[in-house]
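I am attaching a structure below and will ask some questions about it afterwards.
Missing here: one protein chain of the complex. Every other protein chain is in place.
Each chain gets a letter, A, B and C, in the order it is written, and its residues are counted from 1.
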Amino acid sequence: MSAHATTTTPQVEKLTIAQAVKAALRQEMQRDERVIILGEDVGKDGGVFRATEGLLDEFGERRVMDTPLAESGIVGTSVGLALAGFRPVVEIQFTGFVYPALNQLLAHVARFRHRTFGRMHLPMVVRMPYGGGIHAPEHHSESYESIFLNTPGLKVAVPSNPYDAKGLLAAAIRDEDPVIFMEPKLIYRAFRQDVPAEPYTVEFGTARVAKEGANLTLIAYGAMVRVAMDAAEVLQKDGVSAEVLDLRTLNPLDKDAVIGSARKTGRVVIVHEAPRTAGFGAELSALIMEHALLELLAPVQRVAGFDVTFPLPKIEGHYMPSAARVVRAARAALEF
Amino acid sequence: MSAHATTTTPQVEKLTIAQAVKAALRQEMQRDERVIILGEDVGKDGGVFRATEGLLDEFGERRVMDTPLAESGIVGTSVGLALAGFRPVVEIQFTGFVYPALNQLLAHVARFRHRTFGRMHLPMVVRMPYGGGIHAPEHHSESYESIFLNTPGLKVAVPSNPYDAKGLLAAAIRDEDPVIFMEPKLIYRAFRQDVPAEPYTVEFGTARVAKEGANLTLIAYGAMVRVAMDAAEVLQKDGVSAEVLDLRTLNPLDKDAVIGSARKTGRVVIVHEAPRTAGFGAELSALIMEHALLELLAPVQRVAGFDVTFPLPKIEGHYMPSAARVVRAARAALEF
Amino acid sequence: MPRTTIYEAQTIRLQILMPDGSVDRSLMPTVDDGQILALYRGMATMRAVDEKALKLQRQGRMGTWAPLRGQEAAQAGVAHALEPEDWIVPAFREMGVLIMRGVPIHHIMTYWVGDSRGAVHPDFPRILPTAVPVGSQLLHGAGIGMAMELRDEPHAAVAFAGDGASSEGDFHEALNFAAVFKARTVFVIQNNQWAISVPFSKQTVVSSIAQKAHAYGLPGIQVDGNDVFAVYVAVKEALEQARAGRGPSLIEAFTYRMGDHTTADDASRYRTKEEVESWEAKSPIARLRLFMTAQGLWDQAQEENLRTEVEGLIEEEVRLMESRAPLEPGSMFQHMYADLPWNLKEQMESLQAEVAS
Partner (left out) sequence: MPRTTIYEAQTIRLQILMPDGSVDRSLMPTVDDGQILALYRGMATMRAVDEKALKLQRQGRMGTWAPLRGQEAAQAGVAHALEPEDWIVPAFREMGVLIMRGVPIHHIMTYWVGDSRGAVHPDFPRILPTAVPVGSQLLHGAGIGMAMELRDEPHAAVAFAGDGASSEGDFHEALNFAAVFKARTVFVIQNNQWAISVPFSKQTVVSSIAQKAHAYGLPGIQVDGNDVFAVYVAVKEALEQARAGRGPSLIEAFTYRMGDHTTADDASRYRTKEEVESWEAKSPIARLRLFMTAQGLWDQAQEENLRTEVEGLIEEEVRLMESRAPLEPGSMFQHMYADLPWNLKEQMESLQAEVAS
């Protein structure tokens, strides 16, 4: 499944997404001493999801910094660190706790290059686990990619598997511009995958065809790729060949892949966890219509989170987009 | 144009949008002593756009409060004030300065009713001038409605004229749920309109047909309604009858009006100032496709801000959607 | 005067009840035996609820739980100083305060099993829901205190947060707004030495949160947070000031989080057993028991009776919690707005169809 670079004898290791994130952090820190990590509990504790485990021991307190509990402070000081030559990789503990940092992200991080006529820029990464489905407490299950996508100047990556997690994170760290890196915590440890032991990057703006298909396109990213794959399997049993497109980065977006697949199949279902209204599905849907209206055989369907506050664990299962929901939307598209 | 309530002898006054805002604030404060105003410079100075001028003198320091310079503080204390029985109307000086308050807005204001199983709720309004075109300094020209629209639990109103400004603001203040009230500063004083002197409300979720038309629908809100109207006039000269829909509130959205008009004309152009990608135009476009695909004669067009940081005054004119741009998009739809 | 002192002030630490159970009589509040017994009972109940919750969590019958073990005195002392009309603005570890205020334990647990019906209790309209986003609730406490001041209501709000929260910008804004608007608010910071794995020494270089009050012009005091009398006295005084419109205060209860941060945490990764043990010796419950025993107020038999009684109570509360009808999935739509807009209606209907099928 992982279309990894064709090295001659690739040494591989079986990693979860969380481990792949850690591997990328470690290798990029080895490669480039300007790379530093800041966040809450990233030091001794190794991060609440253990994505920075062992890095303090390996790189020391000057490169792996437990900060005071203040997200604006973390992102804001990272701006200064980046301007002074570091390449900060920030961990925000959960997407629901990035809000205090939004002023820094929207008013400064996204704009430094533009506002200085290109003379200053911010090579920094803001990592954050996102999404629901793990029975976490309130405010721990958010998916707020929309904010970042309506903010020019940020890039947004959302890996769906260990291979991409490692390669996209390495690419993000090497990028000269700020990247929001959203990690699907639902599948942080859900499965392992062969991942090259060597450092490598996955290019931003290149979607991955997770499954080829002819009758219908399912577009997803992050944790929802698995849901889309499950749905595709169900549909296959009914003789429907669904293509599954994993966007990998939402900005830059692989427009050609999106439009191309939509044109090919004429039917599209978009899946994301964030609330439906003004979610990124709307952008994808609009874009497809703008470029493929005449090829569309049915309205582009959106399977998304409901327009509600993410519910507490007892009923969160009903919130999460499921394969069944995707299948239902696919049928609606097929029967339109 | 203003389809105001049919009172027998309506006493009217000619007001600008800024004056209409002030009139609504004043009358609602007279009606209900729980209504209080908080913000930066709202007192003696009467607000940097004079929307609260005279209110300190009339209602005193306990109801019109100049606060310390801290947006999170303003919104966060308003949450407490609302829980304890007040109806705070917050002024954020510019939309570009609401970011420090986003944690309070997204993590608390939008959710109090949901998180308390409906037992606590927040009748509060957050007013903010938005948008560009007035040669303001950096960070003073933002249009960030997208954030609020992907945040369930908030309502969002954007008046385009004095009549609606007064009626929608009165409705917002009387609403039991939190309302983001975005005021189009480009046209704060651009024109006057007859507005009833008496208090009245404009119902949320009811779009206004600013101009009836048959060949094409232009959908806009706030300052862009005028741009759409100008474009409609140009089109009229070419014999194209454009309908102009003024959304008035983006959440709740008048879906029937949007879909109805799209079905009727088959061609739609959406206009907004916010950056195009993941802007609210995407949601409208997706929604129209979902409900009117077969009636569409052309892809729904979006005329929006570019995907850039709002530029400094010298070139901001090139950023702002113009009637010419709308006309061009309309032609593209007509010639599709 | 070319080099002038423009500000001079001090920060005080208050302690009354020592770890050995002795007290400083000169500072001892006037509390009768019934009050002392109520404090002890409250603290014992908190401890038992905490232990039960951890047990339930291991059995898969409880969601994430944030143990309050070690902070019983800090919470009991505050709760005891409150009047029914005062407002409570908790962070997320204040189950002890709620228990002592009489909120049914099964109700509190309902929230922590992940059911929003437990978020707030209809009989306690002045107790706000748990606040997970660290620090932000302090502004709600400031705002409520502003409301009390604006209406000249003789009530106050107590707003809670931890040492970690003191680093957030909202801490700053809350204390400043409260001071500027003379909010009837008492800020209680339980400095339990840890913010998950980050020790207090990495939150700030100052050695007390109380001294941060100098930035805002409100009284700040540190109390031994494991000393229920010191907490009670300090909070009571601060509340009286606040209720009378004499302004807000900041109280730092210097205590220790004996347990893991939450059931999702493993504190042994980042702190030593020795440290934890050194604080065990300062136990808030044991020292009150020593005091009560020395006073002839308490004996082994009473202790055992209490334990049995509390355990029985908790079993019953767990039963009540678990016997509650399951939460309707559709409820997630119903409390978004006063009314149900078309998009939520559509989505609710589609979910209901899905659940039915």
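By definition in this document, a contact is a pair of C-beta atoms (placed from the backbone, for glycine too) under 8 Å apart; a residue touches a chain by one contact, two chains touch by 3 or more.
No experiment lies behind these values; they were computed from the predicted model shown.
Chemist: Tell me which residue among C:208, C:226 or C:283 touches the hidden chain in the full complex.
Modeler: Answering carefully, the residue with contact to the hidden chain is C:208.
Chemist: Across the whole complex, list the residues on chain C that are touched by the chain not included here.
Modeler: Residues in contact with the chain left out: 1-16, 24, 26-27, 167-173, 176, 179-180, 202-208, 210-212, 214-218, 222.
Chemist: Which chain B residues touch the hidden chain?
Modeler: Residues 40-41, 43-46, 48, 66-70, 72-73, 96-97, 99-100, 135-140, 276-277, 306-309, 311-316, 318-319, 324-325 of chain B touch the chain that is not shown.
Chemist: Using the document's contact rule, name the residues of chain A that touch the chain not shown here.
Modeler: Touch set of chain A with respect to the missing chain: 36, 62, 65, 67-68, 70, 72-73, 75-86, 100, 103-104, 107-108, 113-121, 152-153, 155, 175-177, 205, 251-253, 255.
Throughout what follows, only the chains that are shown with their structure count from here on.
Chemist: Which chain has its C-alpha centroid at the greatest distance from the C-alpha centroid of chain C?
Modeler: Checked the centroid distances; the maximum from chain C is B.
Chemist: Go ahead and note the Å separation of the Cα centroids belonging to chain A and chain B.
Modeler: Roughly 32 Å, centre to centre.
Chemist: Please compute the C-alpha centroid of chain A, do the same for chain C, then give the distance between them in whole Å.
Modeler: Chain centres of chain A and chain C, defined by C-alpha means, are spaced 36 Å apart.
Chemist: Rounded to a whole Å, what is the gap between the Cα centroids of chain B and chain C?
Modeler: 40
Chemist: Check each residue of chain C and list the ones that touch at least two other chains.
Modeler: Residues 116, 133, 136, 169-170, 331-332, 336, 343.
Chemist: Which residues does chain B have that touch at least 2 chains other than itself?
Modeler: Only 72, 100, 103, 107, 114-115, 152-153, 251 qualify.
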